[in-house]
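For this view, one protein chain was removed and the others were kept in their places.
Going by the order they are written in, the chains are A and B; count residues from 1 in each one.
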Amino acid sequence: MTPDNADASEAIDSPEEQNSNKKRDNLSLTPVAWVSILIIVFWVVVAVFAPVLAPFDKADMVSFESFKVVDEASFLGTDYLGRDVLSRIIYGARMTLGLALIATLISFTTGIVLGFVAAISPGWIDQVLSRTVDAIMAFPSIMLALIIIGGVGTSLPVVILTVALIDATRVFRLSRALALDASVMDYVVVARARGEGVNWIMLHEILPNTITPLAAEFGVRYTFAILFISSLSFLGLGVQPPGADWGVMVKENLQGLLYGAPAALIPAACIGTISVAINLLVDWFLHRSSVMIPEELTG
Amino acid sequence: MRNLLEVKNLCVQGRPPGGEYVPIVKGIDFSIKPGEVLALIGESGSGKSTISLSTMGYARPGCRISKGEVLLNGEDVLLLDKQSRRNLRGEKVAYVAQSAAASFNPSLRINKQVTEAPTLHGIMKEDEAVNHAVELYKSLDLPNPETIGKRYPHQVSGGQLQRLMAAMALSCTPDLLVLDEPTTALDVTTQIEVLKAFKVIISRENTAAIYVSHDLAVVAQVADQIMVLRNGEMVEQGSTEQIINHPRHEYTKTLMSAVRQTPPCDQAHEEDQADADSHLLGVRNLTAAYGPVTILRDVNVVVDKMETIGVIGESGCGKSTMARVISGILPPVVGEIRLDGSVLPGAVKGRSREELKRIQFVFQMADVALNPRQTIGKILGRPLKFYHDMNPAQCKERVGELLELVELPREFAKRFPGELSGGQKQRVNLARALAAEPEVILCDEVTSALDTVVAASVIRLLESLQERLGVSYVFISHDLSTVAAFADRIVVLYAGRVVEQGPTSRVLSPPFHPYTKLLLSSVPELRQGWLEDVAETQEARSGIARDVTLSAVGCPFTDRCPMSIKGVCDTQSAPIRKPVAGHEIACHREIEELITGVNLAEVSASA
Partner (left out) sequence: MTGLIFRRLAIGLVTMWAVSLLVFASTEILPGDVAESILGKEAPDDVIAAMRERLGLNEPAHVRYWDWLSGLFVGDLGVSLGSGREISELIDDRLWNTVRLASVTAIIAVPLAVILGLISAMRAGTVMDRSISIGTLCMISLPEFFVAALLVYVFAVQLRWLPALPIVRPDQSLWSSLTSIVLPVMTLTFAVLAHMARMTRNAVINVLSSAYVEMALLKGVPNWRIILFHAFPNALSPIINVIALNLAYLVAGVVIVETAFGYPGLARLMVDAVGTRDVPLVQACGMIFCATYVLLNLLADVLSILSNPRLRTQK
């Protein structure tokens, strides 16, 4: 066969596919995605540079008046002990985002490793891991946390590990399913037929192809961890005063609402902004392509 | 005679997710008279399905009809309001889709779906519609016409479902039938049944039809007119006779030449069989299973150096399983695989790299066989590193050579599989196998997912590589014409057993195993009238429609065989007949009977 022939035949099946290749790289950010990214960056900066940014220390009582509303000294007013709400929000960002990050990192490492192990080692290992995860997932997550904390008592490590455990079960399920999907793909069979070892297949064939859904899942799980830890703090079972995350701040100042002081709303709204931002970003990331249902039905 | 349908300057645009609209059908004109069948033929992306759907005023999600007229009985379908368009669909124009399995609603009984259009359009009452449906089932040769409609779609086989969909389309006796690749997903033997049914009913009801297909030979059987399409434009249009026999346009000629015809007997490859141990690859008494299901039973096959073995059979016959067993992905239950006379361990894990490198596997779907997250350079470089321990510089050089070997530019090393066309991916897929410098390459349906012209170029590449590198191929395919044109020897598998094997010319000429004969007669020929001819043969009349049954006793083909001997074929394993050395047929009938055929009357008498 001459090269001329090859060119002629390739020309036939290439044009439309090349078109679609250009489209595939369409990663343009929507305005919603832009705003989300800005919000996330904002909070990360706040959390990292908390000591520089905060006008007061988180424990300073700046005023003898509790639930003071906005004035020049304290931008967002004071809380029930007369502490500066803005400074506590800034330090709270550190606590809330930091704790959630640690919990999510732990859950991801264990979840992915165990999920992949379960996927490629069929038989009893998979059974044991999967059934254990099933049993843990048979609990509503907050119940599991309440039962564990009810048994063990609360402390930061307990809270982090509990959240990590709950998260890890979800990550396990996902990564196991992804790895199973990928492991029946022909390129993995090719690698197995070549004689590749398990490690190479995991690292080079399967992991790169599961990274996108896993990245999206990281966002989802991170917001879950933020909401969950805040909720535990709100229940009085998470971060303990004088330590302060946003959940504790809501709890502490909840009574103030009845007197018309919005101090409890501010930290709650902060949690809202960051988790809305992350979720919107993940949503954009996963649903970039439009829906394909007949227009006649939707019109 | 007045035209039933006139399509004028039809333009359709399509939009990929997130992209802009681009033209996909660019100004098409055609017309159809009542009772006439027009075939739209072309490769993927030619716009043939899109055109057929726009005759119903429908555009798939992401597409829109941007310009043109579609006049049905003089009325422009595109200008109709929603209600009138609904009245038209199902009643005047009806649609038959490619996949019946997906197009039947899984939670409604079949009758409910078949009678929906006539009752909805107020043509018939419920009970009349059911009776009409049963009549249609009968004329479409469906088994148990009275009760089949009471089942759910998943309780019916694929070929039957396809005919049931035809019944659904015909339920209102439409003026125009739109058939969108209605037999593409079927096996050849089933395809004949369905084609036959379509043809009979189209001529009986005098329905006009648009028949969309990529397969010229199929189209030649049913169409009066053929329109050849390419990239949304018309290439050539004419009567079927003219297009088949005197194509004018170059592209049509290319399409025709890509359809391989069963070649005349060619004695070149016939040689005496050397003694057993000198074969390059030998499969002996092989039995393989997925869990409790036995897929292959007692298979014996040999491959010589520089030889191409074609393995043929219908879906589910175990041909892919055979490749998996040879490669060690699926260790056999019983039997051994010999390479150069020495026995190979059954599983990949037991084989040495040296042994692994000598047998390479090329998969059907290049899309999923190439890791989308690795560059072509890495995909090709890995076997070089793995088998030959090359350093990065050597790898890079060799990757370039490999790409040139499969007639691709060296720069492709930097690309990802997603940036390549289907044919290019299949070449990379092949290059990866070549990187190992193997002696045997297992090709599993490597051309099945490709358009005919591209498939033909891949086959030519395989042939030239064999000449240059001296590799052997085990070429697995469901397409007998491709295998016949390319293989030195053919192995015919049925229900996990080898029913016949031998040199290509021997297998393709009498004496045949009855199944081989059925398979051969089922491959559509690129001539008009073939369908009528083949419908007369005894193979076609007996039991084609039956499902394949896997059984441990007797000859697996008994149920469908026109010459089976009751009490023998269904209870005893078939003996192996050898008309000449190297040609084996597993059948209870004598060679003479296989040559001359058996009188059907005699068979029914003995039954």
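The definition used in the following text is that a contact is a pair of C-beta atoms (placed from the backbone, for glycine too) under 8 Å apart; a residue touches a chain by one contact, two chains touch by 3 or more.
As the structure is a computational prediction, the values presented were derived from the model and not from experiment.
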Absent-chain contact - pick from B:N9, B:Q155, B:N285 or B:Q572: B:Q155
Omitted-chain contact residue, chosen from A:L29, A:V45, A:V128 or A:I147: A:I147
Missing-chain contacts mapped onto chain A: 32, 134-136, 138-143, 146-153, 223, 227, 230-231, 234-237, 247, 250-251, 254, 257-258, 260, 262, 264-265, 268-269, 271-272, 275-276, 278-280, 283, 290-294, 296-298
Sites on chain B contacted by the missing partner chain, in the whole complex: 53, 56, 58, 60-61, 85-91, 94-95, 97, 99, 102-108, 116-117, 120-121, 152, 154-155, 168
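Please note the rule applied: only the chains that are shown with their structure count from here on.
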Chain A and chain B, separation of their C-alpha mean positions in angstrom: 46
Chain A contact footprint on chain B (complex, rising order): 16-19, 22, 43-45, 58-62, 82, 230-231, 327-329, 348, 351, 353, 356, 360-361, 363-365, 368-374, 382-383, 386-387, 407, 418-424, 432, 436, 450-451, 453-454, 456-457, 460-461, 463-464
Complex contacts: residues of chain A adjacent to chain B: 1, 3, 5-6, 9-10, 12-21, 23-24, 26, 28, 185-187, 189-190, 192-196, 204-205, 208-209, 211, 288-296
